[in-house]
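Yeah, one chain of the complex is gone here, protein chain that is, but the others are all in their spots.
Each chain carries a letter (A, B, C, D and E) given by its place in the written order, and its residues are counted from 1.
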C-alpha cells in the first residue's frame, strides 16, 4: 500500500473539516490519498467512541480515501516523543506519500500543535538512512512536500486551494460527523475560541474568506515553510 | 463644529462598508462622528455622480453623522501632496477629533493607499505649532489615536471591534448605495480582486471571519501602528 | 473563591515587577485579582526561602490580592508536563478568572518560557468539557483573554497599560522584596542580561520607555496573540 | 497582439538576468511572452545605446519573445507618476497578459523600486472600468497574477521556479549582452553592492542558492503578495 | 575635504539627540565625522533661526565635527525629488564617507521619513558611474555602510552602540540647543507623540532602555537593512 498524499490529524474529523475539499480534489485527479488520525478523539466533547468510529468510516468512504489509520495516542495528551516520531517515520516510509499535510505547530490546541510537530519531525527522520536501518521497514524516503493546514489559529497562508467545485461534497463529508454538529452540552459555548458551536458555519466562513483572497468562492489555506517548489509558472495560469 | 471621531475615506461608501458598524456604535454612545471623503468617487464603475451624492446623503443620515465633508481630489489620482496634507491638517485642527480612522497605507488600490498616507502625514503635521501658525486656522492639535481600517488587502489587525449588534443596521446603511450593489457592466467580474461583485456578500464574509477571531458574530478589524494605549485592562473584560 | 484576573508567574516577585501597576489598577477598580507563583523561587540568587515567603506575603497585602497560590514546581526546572497543565487547568476552572496574565513563551529564562507555555496550554484545556469531567472539579470554562507580560526579553507589545498614577505604589510593592534589591554576591553582575543588579532601576527604565510609546509617564507592556477583542472603540478615548 | 505573460523591467537585461529561465520555460510550453523595458538603460555604466539595442534584439530572439516594448522613461529617474501608470495600464489592457512579472517595490536600486511600484499600480488600475473608458483602448481587464522578481535586494520568496534544464540557454541569453559582461571602467568595483562585476557569476550563485531551497540545481525566486491561488495541489507533485 | 562618516538629519539637533554618543566615539577614535542637516529647522516650534544656527555651531564644535553642511530644503516639506537626490549623491561622492547614518524611512515625522528615503536613494546613486559623469563632481563612489538611526518611531535595531562613557558629554552637546529644551508654548504638550516636552529626559530613557538590551548603561540603536558585514567576530568580544 503506497499513497500519493497523506493527511495527519490529531482528531478524527480534523482532516475533513480543514482540508476535505483538497482531499476530494486530489482523489478526483486519481491520486491515492490517506488520512492518519493521531488519536481516537475520545476526549471530544460530544459523541461516544463507537459513534465517532462509525462516522469516521462513513466520511472516509465519501472522501474516497485509499487508506485510513490511527496512531492511538491519548487524546488531549499528544506528545512528539522520540518513540512516536520514529513510529510515524516508519509508517511514512511504508506509505511513501509524495505530499504530507499536517496541522500547524503553533496551533492553540495543544494536541494540534503536538501533532504538527510530530509530523514535521517524523517527516524529516523518514529521510535518514541509518534511522531506517535501525528501526526496520523500507529504506529511507522523504515526501517531497510538507504543508501545514489551518486549525484553531489563523496564519497567513502560502497558498489557497480553490475548492469551490468540491464544496457541496465537502459539506456532505462533514455531515457524516453528526455527533459533532449539534451541541450536546449546555456549556459548549465556552469550548471554542471561535464563535458558536456550529462547525459547518465556521467552516463556511473560513472557506469564503480564504476563497476571496484568491478570487474564488471557497478556498482552503495551506502553509509551506520556505519557498514553494514549482516546476513551471504556467501551472498557475 | 468639533468631532470625537473622524473617518477618512478615498471614495464615498468606503467608510460605510469598512467601518459602518464601528461608526454606529460610537454614535450610539453619544459620540460626534464625521466622515471625510477624499474624492467624489466619479471614476467608480457604477452610478452617476448625482446618484452617488444622494446615496451618500442618505447613508450619512442613517449613520447619524455629525458632519460629512469632501476633499474633492480627483478619483483614481489621489496623491499625498504637500498642499493636500497641509489642507487636511488644518481641517483636522478645526474638527479636533480624538480618534482618526484611515485606510491602510499598503492597500492595493492606489487611491486607498494614497488616502491612508495623506491621513497619516496630515495627522502628524496637525500637531506642529509653527505649521499651524503658517497655514492659519486653530492652533496645533493632534488626535490621540490614528487607526487604519481594512480595504482591499487584508492585514493582521491589532484589534477587532464587536459589531454584532449593529450589523443589521450596517447592512441597511450599505443598501443606501443602491447603484453600487448591482453590477452595471458585464465586465465587472474582473474589477475586484475579491470574488464576485456582491459588496454585501463580501462585507458579510469579512465581518464573520474577523468576528470569529474575537468570539463574536460580526467584527470590524483595525490596525494600530505601535502598542495600543490602554487606560485600564478592565475595559477589555 | 473566584477571581476576575489571575497572574501566573514563575517566581515570587515576577508578577510584582512586571505587572504590579496593572494589578493595582484592577484592584482599585474593584476587581478580584490573584497571583499564582509556579515555584518558590528557591534557586534565586539572593534570600532564603523564609525571607522570600515573608516578602511575598507583604507584597500580596500591599497589592490587595484576593488570592495567592503556588504550584510548587522546582525552581530552574519548570516544565509544561501533561500533569502540570492538567493540574493548572483544574485550578483555572476553580478560580474562573476572565483574564489571565502569563509570561512570554519565548522568554530567555527557561522557567519563564516554560511557565508561559504551561499557562497557555492549561488555559486552552480548561475549556474542554471531557477533560473537566476526567480530571474533576468545576465544568469546563476558559478565561476570555490571555495576555503575556514582558520578562527578560523585550517584544513589540499589543498594548501598554498606563500605570503612571500607580507607579509610586508599585515601587513600594517591589520594595517588599528587600532580599532581592541588594546584590548579595560579588558575582551578581553577570547574572542578568540587562545592565546592573538594581531591579528598581531596570523596572523604572522599562516603564518609562513603554510609557513614552503611549504618551504616558509609566506603562506596562502586554502581548496578545491575535487581534484584541474590543467591545467599543470609545473605550480607547 | 495579446500575451500570456509580460515581464516589466527597469533596464534592458534585467528581465534576462532575473527571470530568463522562467521566460524560456513559458515559451517552451507554448506561451506568448513579452518584455517591457521601462528605460533604454542609457545611464548604464557600460555600452552605448546602439550596442545595448542590438544586444536586446539578439536576446529577445533567443528567448523566443512574442513582443518587446519600451516605455522610454529616463534611466536613473524612473517615477511612478499618474501619467506613466495610466499609460502602462492601457498597454496592459491591450496586451492582456494573464501573468505579470515585475521588480520588487523595495529593491535598493531606485529605478527597480519605481518600476515595480509603477507595474503594481498600473496592474490594479487596468481593472477599473471607468479608467479604461476615460483613457481609451480596450475595456478593463486585470492580469490574474502579479509576481515580483529579485533584483539587488534578496527577499524570502513565495516560490522558486526550477530552471535547471533551461540554465545553459539562459546563460547564452545573458551572453548576448556582451557590453555588460566585461568591466569597462576601473572604478566598476564600487558600483554593485554584490561582490565583483561578473554578472554571470552572480546569476549562477543566486540560481544555485535558490535552486537548493527547492531541491533543484538552478532556481529563480518569485514573490507573491498574499496567498498564491492554486487550482490543485497535484500541480506541485 | 573627505570624511570617514556622515550623519544626515532632517533638522539641526536631530543628529545630536539620536546619535550624539556614536559621533563622539568615532571622533575620539580619530575619525573625521560630518553632519548634513537637510533643513534649517525653521518650522520648529521653538527658537528663531538665528538662535538655532548659533546653537548648531556650538554643538558642532563640542562634537568635534570635521564638517557641517545644510541642504536648505524647506522644513515640514522635505521631499526625495530627483533633483534633491542627485544633489546629495554628488555631495556624497565629494565627501566620500565610508559610513552614512540616516533617519528611518518609516519614521512618523514626514520630514524624517523623507530625509531617510533621500539619503538611501542618493547613497545608491552615488555608486553609478554614468550618473557621476552626467552630474559632475568626483567619479562614482558608494559608502560601504548605510545605517538608520531612531527618531520618533522605535524599531527593533540590528545593533546598539555602547555610549555609556560618552553620555555625559552627549548631554552637554544637547544642552547647546537651549531654545529646544524649554517649552515655549503652552500647547507644546500635544506636539510630541512621546511623553512630555523634555528632550533630555526622553533621550535618557531611550538610551537606558537600549543600553540594557546590550548590558550597558547607555546605548544608541541602529538599523541595517540586510546582514551586517563583519570582518571578524573577535571585534564583538
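Simple rule for what comes next: a residue touches a chain if its C-beta (ideal position, glycine included) is under 8 Å from a C-beta of that chain, and two chains touch if they have at least 3 such contacts.
Quantities reported herein were computed from a predicted structural model and do not represent experimental measurements.
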| item | value |
| --- | --- |
| Omitted chain - touching chains that are shown | A, C, D, E |
| Hidden partner chain, touching residue among C:21, C:44, C:97 or C:211 | C:44 |
| Identified contact with the non-displayed chain, of E:58, E:79, E:96 or E:145 | E:145 |
| Where the unshown chain meets chain D, residue by residue | 154, 156, 193-196, 202, 205-206, 208-209, 211-213, 215-217 |
| Interface residues of chain E (partner: the chain not displayed) | 4-5, 22, 25-26, 29, 31, 98-99, 144-145, 147, 156-162, 210, 213-216, 221-222, 226-237 |
| Residues from chain A at the interface with the omitted partner, ascending | 82, 85, 120-121, 124-125, 127-131, 134, 139-142, 225-226 |
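Just so we're on the same page, only the chains that are shown with their structure count from here on.
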| item | value |
| --- | --- |
| Shared interface numbering between chain C and chain B [over half = same, under half = different] | same |
| Distance between chain centroids, defined by C-alpha means - chain A, chain D (Å) | 38 |
| Euclidean distance of C-alpha centroids - chain C vs chain E, Å | 39 |
| Multi-chain contact sites of chain A, meaning residues that touch two or more partners | 154, 156, 193, 213, 215-216 |
| Those chain pairs that satisfy the touch definition | A-B, A-C, A-D, B-C, B-D, B-E, C-E, D-E |
